[in-house]
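Okay, handing you the structure first.
With one protein chain withheld, the remaining protein chains of the complex are depicted in position.
== chain A ==
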Amino acid sequence: MSSFNVPLLASSTLVPPPALCFDDVAFSHEDKVLLGPCSFNLDCTGPTLVMGPNGAGKSLLLRLAHGLLSPTQGRVAWSGHKRPRQAMVFQQPVLLRRSAVANLTHALAVNNVPRRTRVKLAYDALERFGLTACSNTPARVLSGGEQQRLALARAWVLSPQVLFLDEPTSALDPAAIKAVEAAVREFHQRGTRIVMTTHDLHQARRLAGDVLFVSGGKVREHTPAEAFFDAPASREAQAYIAGELVE
């Protein structure tokens, strides 16, 4: 990845990223409570890693935080006056049936970026994520790793204040995982709040600033990373770290 250039839309690193607050949030479907009720405050620098076993409600938590789903109880709030700019990278990247560069210019067009600057921003982002060579390749014939990098580049051009990543590396090989993690760090350095789910302990150790541990639809703890990996507070997290099979 190339050196750090300040893009046109970049939020300044001097301004702390907006804090996310879950206030007694719960989500139920057909009378079954899938998540919560839970309350927590993400105001530390992060990156925040949401951890827990499969089906614990990690993805659901991310979708509620991003606004893809509305909580059936409680509310999701942000510090500051308005909802921050946000983006999300999915486990399976959702790319349009167009060229790589057109995927980026489309996202910029949707966000009302003037036509003149779109193409330049798009090519800058492609270069940053090592995709210049395939800028005109249809996005959906790219390899899995390239597709995920393109999804990250699409998030990058939008200069989000908050970036959600839902198991972004679970289908990738080690080289591609490395590229995605490097990109996550770059977002973090740019001052973007990172909220990412993973069930890979090693990845969490490499990236986490703080950990939100979820199991059985409940948020068990929210702890700074070192403390979490050394001595997790909740019984569930202790079992998880110890390698037991937690539900």
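Just so we're on the same page, contacts are C-beta pairs under 8 Å (C-beta built on N, C-alpha and C of every residue); 3 or more make two chains touch, one makes a residue touch a chain; residues count from 1.
Convention: contacts and distances are computed from a predicted model.
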There's a gap in the complex where one chain should be. From "Thiamine pyrimidine synthase", "Acyl carrier protein", "Nitrite reductase large subunit" or "ABC transporter permease", what does UniProt name that chain? "ABC transporter permease"
Can you say which of A:L64, A:A87, A:L150 or A:V214 touches the chain missing from this structure? A:A87
Which of A:L96, A:L201 or A:A239 sits in contact with the chain that's absent? A:L96
Chain A, residues in touch with the chain not shown (by the definition above): 63, 66-68, 86-88, 90, 94, 96-98, 106-107, 110-111, 138, 140-141, 158
